[in-house]
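Only one protein chain is missing; all other protein chains are in place.
As written, the chain order gives the labels A, B and C, with residue 1 at the start of each chain.
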């Protein structure tokens, strides 16, 4: 857990969870789905992947083979209907989402659906209505959409900063969304529906209101763009309250993956995405300053290190061994500290005496 | 997984792990031990805390109550001996470590022991010898010591940078280790044994050699120091090869927790701890530059967000619901993208039409 | 001279200049004009302010009194016509610029005119034609306009970076121009003509082409804006080649003065204005990186310090004394270095012996 995560409270120390593990079916195990299976299997607490499904059965078999107790199911709807499945993660192509999500709602089990929710606003609205009526009966929401930026510690912190009122009312938001490259078939329209869609959600998440209008400008295109692709694009959102969000979407920079967001507000501004955490620009008693927070204590600074240490130790211990600094490292540290205490007392350079290894 | 983590490879996507969950006993559930229980319970995959033990039984009971299936054991050695325990995490006071670690070695099960390994170099050496003879027989190491900085993505990256040879042979290392405050009883000697001990391990980890001599200087003390505490200290390590490591240890800065390390090497230098990732200073064809890496793709940039997204979704799904952007968010995004594609085609400002919620 | 200045070559070490000092008349000594007089008098080599003029004679007298040999002239045109004046700096209100600049062209002397050149594009064009015909006869340009950002080391460096081709063809430019506050009478139109006018010149300077069209958007206004002022504005320039420049102009941030420009180009991007020098984002053999240049040697790093040292020494020496580290500082440094050399040889802590002061 980094400082940001603590600040934003994105991961509770103790989740109030029942004893039973969650049995998950993952539908679609292409790049994204396979990645989710790996996470659920090797990093996430309290869940087990019990079924995978894919149009390419071999792919599904390959993924399942790496996960003890995971079986391959040919029909995604059968996986959803399986009473041994508690929740479903959908990473199939978008055209299958509507039917699959609907099946989950009907069975009343939680589903995490990768974006896009469906291929049209109309069909998405149908899912809204379906889940609404389920929620009206049960009081529980079932459908989560895979806008993962909301869980990024920097975005969570930025939203928290806005909510806290420290920088006042947001007025303008500047976004940049850059990829080093995309596949040749990636069109300008996909830049809107697959790339800018993240900023659509970011704008709504940070500003807590809907987008009222969109304009798309086409600057001079990079020579690296495929014929017919306008790259970069400059997209403007007008929010319901009149705020404006501009988004530079550039999918062929040749450099790296860069996602940056700056919120300009009435009493200050803040930006993320420069690999420096949340940078705020505000005025205080000692003048106008650009600042970043420093971790208050070691649990914030090294929280992530503790997570990794434990996960790797657990992984190794399941194989009967360890994976980290060993007993000699403990002994050497002890010997150095002994010499250090002597050096502190005497004020003299003190040699460290180590036994033969 | 952040960029640093990917680069340093600290967490594998797919750990090659057996199906059986690791049953862990945690000995000592003070601040540190309770934190470990919480992590193992709510964030770490493949492990279950089945027993806790503490000199204060009430504390143990309180912790166990939050973890389904976890029982309280009065005698730590009984917990170690329990055949239902596969591995042990020791967070008891240092004076108990020797006996407890030895018991784990004797039973042949993996143990993660918080620092210090034991209270003297001699007793630590005894554990080295005991584990050596076990390893000689079985080929497996059992004792891991809790130097968690090795798992911090920045330190892992720094070590990898050195190992890759890009900055050449390290010559000098500068460290700062600062706490906002420590309890009143924290002495100058504890600054060496409890604080600087981390830099002892960092120096050995980064430079892959032993510390040959130590000197401790006492600069003018802060007025905030308790009587009798020399704060800050300036500690110098001479490594076996002649490299020098200097450590400013300052436990009462009143500011924050700051841990910084700079490695100065023959062909460049690199530092961590400024909340800007790994900053390298090197020379290239275009001149001398200070630089930081940018994530190559979204999996690196948002890997941590995916972890958090899935963990929170799993936690919620076990309660039958979700915890993240919902179906309306999916619908709104869809409606905006539809307008966006129209705006792209027409070159005109396009209004977004949302249904009534 | 900072690194940036060296890199961009903005100030030559040795200007090839004639012996005679330039005799300058400064017209208008309000805030800006008085500042120029002070600079010319106390920091600029080779010029002397010989005449000042202002609608408020008292203001002119006050300024002239601080500059030996400077007289007050009531009629600005008389100052321009004065054979004892070699060049003119115009800082009068904009409505007087046309007549005054024209008089300078007619007399054939160089003029530096603060922006705006004149109040309308038509009258500015008239000056273009007048200077063109002078230049056609003499081969010399006479009229410089006060767009001082071109001389800012960061902007100069950014232009040089673009010209060098390292980041390829620029496609989009993002600008922010923020003031903590402006006077109550500052209107939205003045935000365009007085503030954004700088980005107009920056865009033309960096991209070396004309602006073909302008759009101005009005986001939700800050509550701090005067009634009737749309603050902030979002201004879009379409350049002749199709590049797009967006400018956030926000004159009532309440924070500070912030001017930022990012150029997004085909093979990388670069930004200035974050008080970190020129930050470039590019790809090299070792991966994608965000980087800043480091000064190659002390003349770059401390060039500005040398300038200030000499200017302050000269100012003091004209009063018969010094203004900086004195002979005792030289002695103390000598004594410490003597001890240092002894310490180097002996490997021992060596005391410094200073005489009584």
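Note that a residue touches a chain if its C-beta (ideal position, glycine included) is under 8 Å from a C-beta of that chain, and two chains touch if they have at least 3 such contacts.
Note that the structure is a prediction, hence the values are computed from the model and not measured.
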{"item": "Chains in view touching the one left out", "value": "A, B, C"}
{"item": "Omitted-chain contact residue, chosen from B:30, B:94 or B:268", "value": "B:268"}
{"item": "Selected from C:29, C:64 or C:127 as touching the chain missing from the view", "value": "C:127"}
{"item": "Missing-partner contacts on chain A, residue numbers", "value": "166, 281, 284-294, 296"}
{"item": "Footprint left on chain B by the chain that the document does not show", "value": "168-169, 171-172, 174, 176, 180, 217-224, 232, 234, 236, 239, 241-244, 246, 248, 250, 253-256, 258, 264, 266-269, 274-275, 281-283, 287-288, 290"}
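We take it that only the chains that are shown with their structure count from here on.
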{"item": "Chain whose Cα centroid lies nearest the overall Cα centroid", "value": "A"}
{"item": "Averaged-CA centre spacing for the pair chain C and chain A, given as whole angstrom", "value": "44"}
{"item": "Interchain centroid distance [CA atoms averaged], chain A/chain B, Å", "value": "20"}
{"item": "Multi-partner residues of chain A (each touching 2 or more other chains)", "value": "180, 218, 236, 255-256, 258, 275"}
